[in-house]
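One structure is given below, represented as structure tokens, and several questions about it will come after.
Only one protein chain is missing; all other protein chains are in place.
A, B and C label the chains in the order they appear, each numbered from 1.
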Amino acid sequence: MADGGTGGSVGVSSDRVESFSDAVFAIAITLLVLDIRQPARSGPLWDAILRQWPSFVAYALSFLLIGVVWVNHHAVFHFIARVDLALIWLNLLLLLDVAFMPYPTVLLADALVSGRDEVTAAVCYGATLVVGGVLFEAVWLHVSRRRRLLRADVAPEVVRAMGRRFLGGPLFCALITPLAFVQVGLTLAGYLILLTYFGVTAVREGRTGGS
Amino acid sequence: MADGGTGGSVGVSSDRVESFSDAVFAIAITLLVLDIRQPARSGPLWDAILRQWPSFVAYALSFLLIGVVWVNHHAVFHFIARVDLALIWLNLLLLLDVAFMPYPTVLLADALVSGRDEVTAAVCYGATLVVGGVLFEAVWLHVSRRRRLLRADVAPEVVRAMGRRFLGGPLFCALITPLAFVQVGLTLAGYLILLTYFGVTAVREGRTGGS
Amino acid sequence: MADGGTGGSVGVSSDRVESFSDAVFAIAITLLVLDIRQPARSGPLWDAILRQWPSFVAYALSFLLIGVVWVNHHAVFHFIARVDLALIWLNLLLLLDVAFMPYPTVLLADALVSGRDEVTAAVCYGATLVVGGVLFEAVWLHVSRRRRLLRADVAPEVVRAMGRRFLGGPLFCALITPLAFVQVGLTLAGYLILLTYFGVTAVREGRTGGS
Partner (left out) sequence: MADGGTGGSVGVSSDRVESFSDAVFAIAITLLVLDIRQPARSGPLWDAILRQWPSFVAYALSFLLIGVVWVNHHAVFHFIARVDLALIWLNLLLLLDVAFMPYPTVLLADALVSGRDEVTAAVCYGATLVVGGVLFEAVWLHVSRRRRLLRADVAPEVVRAMGRRFLGGPLFCALITPLAFVQVGLTLAGYLILLTYFGVTAVREGRTGGS
């Protein structure tokens, strides 16, 4: 491992922080399946599996949402030249939120299966996303403020575009989560739109003088 | 980590996608053991363990099938020069399917132990494999179409051979899974044949002018 | 992977030991969420979630404490030029303690929820931290003793400062854990102080002639 990325006074390179974050993303995403309960064996197995559909939807939704965060996390670290202690802590808090995802995912799946407490579960799920989004924006604001931790070749307009982009995520989640009070399906549809938007629009490379 | 593999407009290198995929493969393969339930303590322990044989068979089968996918996944990424957003998403969907494997594995083990719902469980297991195989083929088709993401030194006949090879997996699974309606043992035997074929025949290196 | 870090008679480089440790830290930190039980469904979900607050506190506390150990572990390995067999074993024992954290974390959360056995749980939690801190100090003493495993450019005053720093952790834990006999909240407040101290004060780079 090259040491080149080490900056400031902490003995941790940006490569190491990125690898560690990758590991947490990969583990969190793979642990989700442990929360899909085996179907209760009353009646035919096929019926029991079908009644579990919200578990599969919640699994896929959380898997892909964490996947989107992973892709955008990489894009951010692609622009980072060095890390400081505050970045390490903001990133740890972000990972704390990502690693927490299995909990609201099961809340949501159970509520959809039982038809009870759907609003509470959707609000918990949405709140976890909003907190994660705010921490992601905080990571980016810290990195880009006065450009101290940024690579020299990142264009100012890219910095501004990314700040707006990462602010959009938690804002959108904060807006669509209350829709659960009307109909929980509206909130879920909103997450699909969020996934599609962040999935289809990549972070533009945008180095000055780049292609 | 070298940046050389970064291509297009996404800030994620092919090395990073490969490492992340490796981590998900490694976690999924190791989590399988958590689903081997401790034997119920009625009667001698030895009898209880022996009655659990389908759990051990299902564990080994899923472990080795994921292992085969891992080996072939590496072979594909060995040929990849750059990643784009569509590849990241197709790969994430493939990982979603791989990380899901523990669920149908337990279904199959429980059905074989209880002797109930064996067909349903085998169909679920087979369907997970078919979906995974189709996504793997989709990854390869996307990578090799018009060779945009391929290394320059990959021979056209190798591209065609790999396309046929990766198509063979889901096709074979789709054909042998319905045999479970006759006898679930036939389907399991089919998976062993699949394992052996993909295990024994490696992806040929096949660079033009290679050794 | 460069081989440069391999030293002495063991075929393991310091990079490999660091990567392996990183993986264990990342897995241990992410597994913590599995121990937050889904709330029992008697009465409204919201009340059940609120009654679980100690689980969330314990999750966040253990997550951040392991995060602090991870940051300081990196700082130590940043100074290491080669590994010997004793270092590998001391490090494995440290990882054994880190990977054990989910157990006392649940003890603590359950005791706080039920209001029973809080002292016992806090002592177990504290003992795990003390043992971990002692092993961390042992790793550092072994590395820095007669500087055999250290990089040549590490200043002697930095070595002494780190030895004092890493001794402070387990000492502080050993002192505040008995406060649980008075009031368990005092011990928890103590851990927050510990977190803040080790989080805010980074390991100084301190190479001779460095910036």
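One rule holds in what follows: contacts are C-beta pairs under 8 Å (C-beta built on N, C-alpha and C of every residue); 3 or more make two chains touch, one makes a residue touch a chain.
Bear in mind the structure is a predicted one, so any value in this text is a computation, not a measurement.
Engineer: Using the whole complex, pick out the displayed chains that touch the missing one.
Structural biologist: B, C
Engineer: Could you tell me which of C:12, C:60 or C:138 touches the chain that is not displayed?
Structural biologist: Selected residue, touching the omitted chain: C:12.
Engineer: Of the residues B:29, B:106, B:124 or B:149, which one touches the chain left out of the display?
Structural biologist: In the full complex, the listed residue that touches the missing chain is B:29.
Engineer: Footprint of the hidden chain on chain B, which residues?
Structural biologist: Within chain B, the residues touching the omitted chain are 15, 19, 22-23, 25-27, 29-34, 36, 38-39, 41, 44-46, 49, 59-60, 63-64, 67, 70-71, 74-79, 199-200, 202-205.
Engineer: Mind pulling the chain C residues that touch the left-out chain?
Structural biologist: 1, 6, 8-12, 16, 19-20, 23-24, 27-28, 31, 34, 85, 88-89, 92, 95-96, 99-103, 106-107, 110-111, 114, 116-117, 120-121, 124
Following the convention adopted for this analysis, only the chains that are shown with their structure count from here on.
Engineer: Spelling it out: a chain qualifies if it touches chain A and also touches chain B; which chains qualify?
Structural biologist: Looking at chain B and chain A together, no chain touches each of them.
Engineer: Enter the angle, 0 to 180° in steps of 5, of the rotation superposing CA atoms of chain B on those of chain C.
Structural biologist: About 180 degrees, rounded to the nearest 5.
Engineer: Answer with same or different: of all residue numbers used at the interface between chain A and chain C, are over half used by both copies?
Structural biologist: different
Engineer: Find me the chain with the mean Cα position closest to the mean of all the protein Cα atoms on display.
Structural biologist: Of all chains shown, the one whose C-alpha centre lies nearest the global C-alpha mean is A.
Engineer: Mind checking the centre-to-centre distance between chain A and chain C? Centres are C-alpha means, answer in whole Å.
Structural biologist: 26
Engineer: As a quick test, compute the distance in whole Å between the mean CA positions of chain B and chain C.
Structural biologist: Averaging C-alpha atoms per chain gives centres 36 Å apart.
Engineer: At least two partner chains per residue is the criterion; list those residues in chain C.
Structural biologist: Not one residue of chain C touches more than one other chain, so the list is empty.
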